[in-house]
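With one protein chain held back, the other chains of the complex are shown just where they sit.
Up next, chain A:
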Amino acid sequence: MITAERKPMEEIFRLIEPYGKILLVGCNECVTVCHAGGRKEVAMLASALRMGRMKLGAPLTVDELTLERQCDPEYAEELAMVVDQYDAVCSMACGCGVQTVAERYQGLPVLPMVNTEFMGSSESNGVWAERCAGCGNCVLGLTGGICPIARCSKRIFNGPCGGSTKGKCEVSPDIDCAWQLIWDRLKQLGQTELYSQIMAPKDWRTARDGGPRRIVREDMAI
């Protein structure tokens, strides 16, 4: 899923300073799962904004709404009936959600309330970790299911580097060396021959280096 965290309150207050009536919009998907922008977080932020602005003697009207999936124009359309009543829309979805709403409601400021961070998975309750960098050409089949791009600090393809020590990355003792993990897993799978194959330099055009990417599925485009 896509992970995110609420922006610092100071920055949020600055962003909404000119406005008196805002619509705070959450998303029921990824940001609900990572507790950044679901219905509950919308209610918390709304309450914090109301109190913070009331304290300053500049009351703010905040209405709350959480869409099923904010990065989908079909759901963003649900705002059409109400959006005119507000000075700005404040979105608690990831950057994709913010942009979908901004694209649909051109005349209205649409402001991000969270910082979108990475594609990751839950390690345990309240802990999320980066797992995939969306490179567009997955090599997990060669690396024992451990991503050398998202999980190796240097994104190297034929690791480990000289900084790997006792299974940890030189960037921080809190980071596992991805290449140690890859080696351990390949051993476990009896596939160490994969490790001896030199991986060719990656063609990064399938990643962001080729410019913004799109997927077009003609069979789905009715």
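Following the convention adopted for this analysis, a contact is a pair of C-beta atoms (placed from the backbone, for glycine too) under 8 Å apart; a residue touches a chain by one contact, two chains touch by 3 or more; residues count from 1.
Following the convention adopted for this analysis, contacts and distances are computed from a predicted model.
Among the names given as "Carbohydrate ABC transporter permease", "Alpha-ketoacid dehydrogenase subunit beta", "Adenosyl-hopene transferase HpnH" or "Methyl-viologen-reducing hydrogenase subunit delta", UniProt records the absent chain under the name "Methyl-viologen-reducing hydrogenase subunit delta". Of the listed residues A:40, A:187 or A:205, the one in contact with the hidden chain in the full complex is A:40.
The hidden chain makes contact, of the residues A:58, A:80 or A:140, with A:58. For chain A, the residues touching the absent chain in the complete assembly are 8-10, 13, 40, 43-44, 47-59.
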